[in-house]
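Only one protein chain is missing from this complex, and each of the others stays in its spot.
Now for chain A:
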Amino acid sequence: MKIPKYPALALLQAGLTIVTLHTPVALAADGKLIATAGLSQIEGSGGGGIVPWATISGYDSRDQISAGAVVTQVDVDDYRLTMLGASLSFYDSLEVSVAQQRFEIKGAGIDIKQNIVGLKYRLYGDVVYSDWPQLSVGMQYKHLEDGDIAAAVGADNNSSGTDFYLAATKVHLGAIAGYNAVWNLTARATKANEMGILGFGGIKNDDYEIMFEASAGILFSRNIAVGIEYRQKPDNLGLGEDNWTDYFISYIPSKDFNLTLAWAELGTIAGAAGQSGLYLSLNGQLW
């Protein structure tokens, strides 16, 4: 798989072509209840902040297409991660996303770039309306552009890897003292070390492992969501890679725009312990 130099542009172009071929499609996607489309997670897929959800990013309904863009920065003690992403969603059923992660080792002048292409397909349900949770399968193909550090820390593969996941998400209207609640559970098969930034597989383990990820939140109004996320991670390199937790608050003033602020506790990364800090994410729906 070859990644174009400007994956976001290529994706938008492809999307526009599809849209122009499909004339009767409504372009301003607004076919979901506000705040039920979710956000874009740190690898570009529709989700929470660090966990991919079963939701298809964007407010498209069965007759609509939507496109969105996201920028996220996580700033912890010794590292800073910046993510730029874009996604296209088709008929609330298929999501295609591209993202670039830039991982900066503070004070060392080292920048590690990773490109990610994500695909997600909804298998069943509607997060709000079906009796059972919405279910989706997805994959994230990750291409590490700067693999030197990964090689240095003993990654088995320092160029690319693919994660596969199954996610279930449900919104319960009025469930908690009248407030809407949302939860998500994801099982991910992965070899990635620190999402792939430190390569794939390592001295300790070189096989796919199943990791569990979860999110839970309450919507205190139509525009404010508060919650917590958890993401289990493998320790293939034997560097004490930790599971991740974050506590988030999202402000969703309209279907076109939302802002998330979180406190991220990322534990030990590449041997440096106690990495925590602010997570800030801006999401926009282009149509």
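Convention: a contact is a pair of C-beta atoms (placed from the backbone, for glycine too) under 8 Å apart; a residue touches a chain by one contact, two chains touch by 3 or more; residues count from 1.
Heads up, the rule we're going with is that contacts and distances are computed from a predicted model.
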Chain left out of the displayed complex - its UniProt protein name, from "Globin", "Sarcosine oxidase subunit delta", "Acetolactate synthase small subunit" or "NitT/TauT family transport system ATP-binding protein": "Globin"
Touch criterion as defined above, residue of A:A69, A:L84 or A:A175 at the omitted chain: A:A175
Give the residue, chosen from A:V128, A:L166, A:A187 or A:A272, that touches the chain omitted from the document. A:V128
Pick out which of A:V137, A:A216 or A:I249 touches the chain that's been left out of the picture. A:A216
In terms of residues, what is the contact footprint of the unshown chain on chain A? 26, 29-34, 61-64, 92, 128-129, 172-181, 214, 216, 221-222, 228, 230, 245
